[in-house]
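Reviewing the structure listed below.
Let's look at subunit A:
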Amino acid sequence: MLASLDLSVVAASLPYLFGEGMVFTLTLTALAASGGLVLGTGLALVRLSGVPGLTHAAKLYVELMRALPLVLVIFWFYFLMPYLGAWATGAASPIQVGPFASALITFTLFEAAYFAEIMRAGIQSVPKGQSAAARALGMSYAQTMRLVVLPQAFRNMLPLLLTQTIVLFQDTSLVYVLSLTDFLGAASKVAQRDGRLVEMYLFAALVYFAVCFAASLLVRRLQARIAVVR
Partner candidate 1 sequence: MTYHWNWGVLFEPSPEGTGTYADMLLSGLAWTVLTALGSWAIAFGLGSVIGVMRTLPSRAANAVGAAYVELFRNVPLLVQMFLWYFVLPELLPARIGAAVKQMPDAPFYTAVLCLGFFTAARVAEQVRAGIRSLPRGQALAGTALGLTVAQTYRFVLLPHAYRIILPPLTSEFLNNLKNTSVALTIGLLELTARARAMQEFSFQVFEAFTAATLLYLAVNLVVVAGATLLERRLAVPGGR
Partner candidate 2 sequence: MIVVEAVSKWYGDLAVLSGCTTAVARGEVVVVCGPSGSGKSTLLKCVNALEPFQQGQITVDGTRVKDRATNLPRLRARVGMVFQHFELFPHLSVTDNLTLAQRKVLGRSGEEARRRGLDLLARVGLSAHAEKFPGQLSGGQQQRVAIARALAMDPVVMLFDEPTSALDPEMVGEVLDVMVELARDGMTMMVVTHEMGFARKVADRVVFMDGGEIVEDAAKDAFFSRPRSERAQQFLSKILAH
């Protein structure tokens, strides 16, 4: 029961949990969020471009990713990556891709689909009159997007993008299925080694909760401020 919890196990493993596990989790989150944002914005623009073949390809990609469980996608890329690598480099046999690179590419491609949907809604939320006005001033399509539409869309969508990043932070725990040492992976390894599952998993839950709850409070404050400005 709770009285028999051995917190010294947790204390002893703190350097490992945070120095290795949390650093891995945060690195993966930050890189995948940045990559996913860039790729997602591109996907959203392609989808809204109206170019027939491209629009459909982007739509298909986004819908496919969103229809599949992340765990399956993680497995897909883990096994697909060596072949894709061989194809890209022209090598004769599958090349080795480390699990971190594999996870990073997976999360980037997966999150891109979710970011793309948020961006698409954001771009569509900017009144049509705005781009009409920009075009009337002589701006090109690219200028209109970059200087007028996207800055407004980003502001509208910032809270949603950040919330999605919090979800991503939680989802990175699924690299557990590739036996990587993210924060949960580290906690799990200590738990198995010392036979202290209760302490380690409760502590992991507490840390995730503290980080995500604090981050979501910040997002909410930001949201309130944006709402006032508008």
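As a selection rule, all candidates are chains of the complex that A comes from, given by their letters.
Assume contacts are C-beta pairs under 8 Å (C-beta built on N, C-alpha and C of every residue); 3 or more make two chains touch, one makes a residue touch a chain; residues count from 1.
The model shown is predicted, which means the values in this text are computed figures rather than measured ones.
Of the candidates listed (1 or 2), only one touches subunit A in this complex, namely 1.
Contact residues on subunit A toward candidate 1 in their complex (touch as defined above): 1-2, 64, 67-72, 75-76, 79-80, 83, 86-87, 92-94, 170-171, 173-174, 176-177, 184, 188, 197-198, 201-202, 204-205, 208-209, 212-213, 216.
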